[in-house]
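Below: one structure in structure tokens.
Heads up, one of the protein chains got dropped from this complex, but the rest are sitting where they should.
Chain IDs A and B follow the sequence of writing; residue 1 opens each chain.
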Amino acid sequence: MLLREVDYARPSTVEEAIALLAAYEGARALAGGQTIVNVMKARAAAPDVLVDLADLDELRAIGFSSDGLLEIGAMVTYSQLISSSEVEVARPILAEVAATIGDVQVRNRGTVGGNVCVSDPTNHLPPLLAALDATFTIRGPESERTVRADEFFVGVYMTAVGEGELLTKISVPPPSGAGDGFAGVTIGKHGTFIVDGAATVSDESVRIALGCVAATPVRATEMEQRLAGGDFSEEAVRASAEGLGASLDPPSDVHGSAEYRRHLAEVSAVRAVLQATGRRKGP
Amino acid sequence: MTTVTEQPVKTLERGYVGQSIPRREDKRLVQGLGTFFDDVRRHGMGYVHFVRSPYAHARIVSIDVSKALELEGVYGTITGDEVAIHTDPFFEMSVEPGGNISDYALAVGRVRHMGEPVAAVCAATRELARDAADLIEVEYDALPVLVDAEESLKDEIVLHDDAGSNVVWSGVFDWGDVDGALAEADHVVKIDRLHFHRFSSTPLECAGALVEYDKGTGEWTLHCNHQMPGVGAIWMAPALRTGIDKLRFVTQDIGGGFGNKICLHPQYVVLCLMARKLGRPVQWTEWRTDQHTANAHGNERTFLDVEVAVKADGTMTGFKVKALDDCGAFPRYEPLGCIIWAQVTPGLYGWQNIRVDFTQVCTNKSPVSPNRGYSRMQHLWLTERIIDIVAAELGFDPVEIRKKNYVKANQMPYETPNGCVYDSGDYAAALDIALELIDYGSIEERRKEAASRRKLLGFGIGSTLDSGTNNFGQSTLLNPDLQFSGNNEAASVKLDIFGEVVVTLGTVPQGQGHETTAAQVVADILGCSPEQVNVRRGHDTWFNSHAGFSGTYASQFAFTGLGAVKGAAELVREDMVQLAAAVLQAPVEAIELADGFARIKDGPEEAALPFMALGAIVNANNAFLPPEFNPTLNHRYVCRPYFGMVDKEKKTGQLTLTYATQIHAAVVEIDPETGEVEIVDYAAVDDCGVRINPQIVEGQVHGATAHAIGAALSEEFVYDEDGTLLTANFYDYHVPHAMDMPPLKTGAMESPSPVAPLGAKGMGEGGGGGIHCIGAAIQDALRAAGGAIVYDSCNPPHRVWSMLQDPEATRANVSVVSK
Partner (left out) sequence: MAAPASSYAITVEINGESVELEVPARRLLVHFIRDDLGLTGTHIGCDTGNCGACTVHLDGEPVKSCMLLAVQADGAKIATVEGLATDGELTSLQQAFNQHHALQCGYCTPGMLMSASALLERNPRPTEDEVRYALQGNICRCTGYVNIVEDVVAAGGGRA
């Protein structure tokens, strides 16, 4: 409801931002603020310093790398993602899913970087980006590195971004004929997810990632292997999901028991795969 | 047998009454120029933050405020110990054991629900008050927690030592001969357990007040949003050891009430004490989290051992039930809930033999207080569940069995087994309208079509009554020593010096458009236009006329509020006509009020006096009037509805005067893989008698439907075993947003009330029709997938999925014994 005392800075370059984050131990990056301001209102966490990334135009770009990766700056808002022609052409599932996050006001401020760095198990983008095999570029005072999803998402509210570091961009490979799907059950329309699943299906590979069932997105590797044969009929997809729920240890809460979440995981995975299958583009 | 006293109804010729005139309140509200209490500022004011218990049940070992007081900008603190010295416990409504509970404005020695206020701190800014609260150190000794009403009954853990038991009240209501009916019945349907869940209307504006204390006169002024100040004062004044007139309540615009702003007296008493102690105005705004954890939940009621007597042809002759009501940590207003359901004992049906064994207990949950539909909604849900479960078990059609058992239009006014009189209504006709709106004939076709998309389609009806204009004498059924009976509301109307018409209301509107509808009524009586009628905003106990029961609650404005306005306007009219007759030298019968003039009917144009002339004569130029003629053009009127006395022995009597009808119908589709429920069609038919402003009436229907839909599908206050509220914010406690609402079709009927001054019945609460029809529709949909019985009033996806997985568990709840 009301924040503790905090210091605030608004750097004008990424280097300045990183320097601030490195210099102050209790410093946190302020991106869209749609999560961190809530957290600070509840006094569940109280950073000493907020480093506002608002002026870092470098982090707001959407474009393509020379090898065809779709590069999305960490400060790109959901609204920007939704109206981006690059995203529409390259990987429209990102815009589709972003369009269901919260509401217009939240989408005008909330950022893709914020969504992944918070690493809340119920957030939309982590399982989606895991399925898309996205990579995450992290810059520190001395160096820059790029990691995959399974290395980026470490735990609840924990990512590979360390103190004094900043996520600068997310890179998504081109689909190359793959279809993408996303399905789940929310608390009310466009509400928080209870369970969700994302899938990318091409003739060569299947990637399926589930959210809300563990601290970080879970790849349904056995299901992926069973589908390697290339049979994506509904019967085959349903059969491939057998045992998926039993392999998970999801939480129980007011919105669903562990048993319900195990079941929803199978349902979400199947629906995401079927949707992705239907969206494959031929060679 | 109750004698019905029909008041002679002078139906107004419909002029402005009956028209959907746009509201005058809107002009300020759409510009953001409304004045809600948090908009009010006072020089030197301090902001208050409450320190609240993190435990559901604990002994308070110590409270140390010293660090908070050292923080610069902090004005002072207050704790339970001080409250216990400076105030007396609040008056309790119930008899023993509940009547012995000690309820103070802050926790004294013990906390009994998570979020209970333990101390308060006041500082120069909101942020500082919040910071200071973190510095107040409270040491607790945790105690075992009770979150289940059936456990609570055992009295193994007792919450209130003064009471010695967790039982607040218990009593048996027995009318007719239910044992005989059950013995004679062709079928007895037994339902072991039904549960009506906790939720509330969660008005968007939270509670709060800005309180000033005048040291010279010992008077407090509360700029607040209390929706029933009369009752608030009855609680607060004795506690503060002061007179009721020393508490001035001023409300202006209020952001929704729905009953949730009736029990604000504990926090307000703290503010009064702090204003006096600190010598400055103090302000408190409730946080959303606090409203969910510690303000007011609606009734939570478990129905056990239901037995229903049914004849072979589907006529239901009676039922019995044990009702267990969980009122949370402090009963406060809530013991009345033990009685109030009896306003609608048989629901819409002709049962003659009914027994209800009612018990209310305390638990370590948020206190319960009236919530839209208060206590009748829970009981009506029971009757609707009974109808649909009996229909399902015995193979009756839900529409036919209702029509068979509904009270018929030609039986109106209809006296129920406990002496209430349903004033008017045609339930079967209203049901037909709902069925037509929902295209009932196509249901089976739609069911097949949905099945082809792998969805389960279901149809359900919810029939309810909004009983309005309470006889407060029913409180004596709760506690024979209570000195309450009848009802009243006041209003005043005057013609000002320049002939302006000014109205003050005793009611406390929170969005119901009272300013507009009052103006419509006055305009018709005085023969002017509504624009010429100035209705003062809100309620001020010093400046507005009011009476003991003044407020806005319990669906009675159309009767008592507008009845008072009508009465006062008619007295002013009488003055105006007499005065005009004297001035124009014409007989009184020749005078008419029209177009803003008092004039001779069909007389010459000059024989007309504008209101300004009348106002000027009485206020400034009255010497020529004969001594015995003393018109004041300023009248207060108290509308006092007629009731019989309540029979405390038999627990019978006319408990409410008007009964508005709501028939709702829903069509749902269930995704059997996830348990998600989507409402694909919805119809709400309302009959509230004469509609003063049909657009406003329809708005209430929309709003009540949205509340019911939220309650039916997602809104639930859920506690874990430690007494933590798991749904304390709008993420987890999901209310309908714009995309959650189905297409709504509404229909209206007007069965004028023979007893209401304008033929208009109160209707703002609705009856929770959506909860009933959605539950019924879910049950209907599940017939094709295991036939589970809906046993809970809230059915979010996980519960529906459980019913799909294990329908037998719910079916084991129900059994039929047939001859």
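Quick notes
Basically, a contact is a pair of C-beta atoms (placed from the backbone, for glycine too) under 8 Å apart; a residue touches a chain by one contact, two chains touch by 3 or more.
Values in this document were obtained by computation on a predicted structure and should not be read as measured data.
Within the complete assembly, B:Trp287 is the residue of B:Tyr55, B:Trp287 or B:Phe459 that touches the hidden chain. Considering the whole complex, the residue from B:Lys27, B:Lys154, B:Lys448 or B:Lys601 that touches the absent chain is B:Lys27. When you scan A:Gln34, A:Ser84 or A:Thr135 for touch with the missing chain, the hit is A:Gln34.
Here one chain is not drawn; of B:Ser424, B:Ser463, B:Gln510 or B:Ser555, the residue touching it is B:Gln510. Residue positions on chain B in contact with the hidden chain: 20, 22-23, 25-27, 29-36, 38-39, 126-127, 201-206, 253-256, 258, 285, 287-289, 510-513, 695-696, 698-699, 702-703, 705-707, 729-731, 735-739, 741, 744, in rising order. Contacts to the hidden chain, counted on chain A, fall at residues 1-12, 16, 19-20, 24, 27, 30, 33-34, 37-38, 41-42, 49-52, 54, 79, 102-106, 108-109, 189-190.
Methods note: only the chains that are shown with their structure count from here on.
Each chain gets one centre point, the mean of its Cα atoms, and the points for chain A and chain B are 44 Å apart.
Interface of chain A with chain B (complex): residues 1-5, 43, 103, 185, 187-192, 194, 253-257, 260, 263-264, 267. For chain B in complex with chain A, the touching residues are 126-127, 130-131, 134, 287, 289, 673-676, 714, 716, 718, 726-727, 731-732, 734, 736-737, 739-740, 796-798, 801-802.
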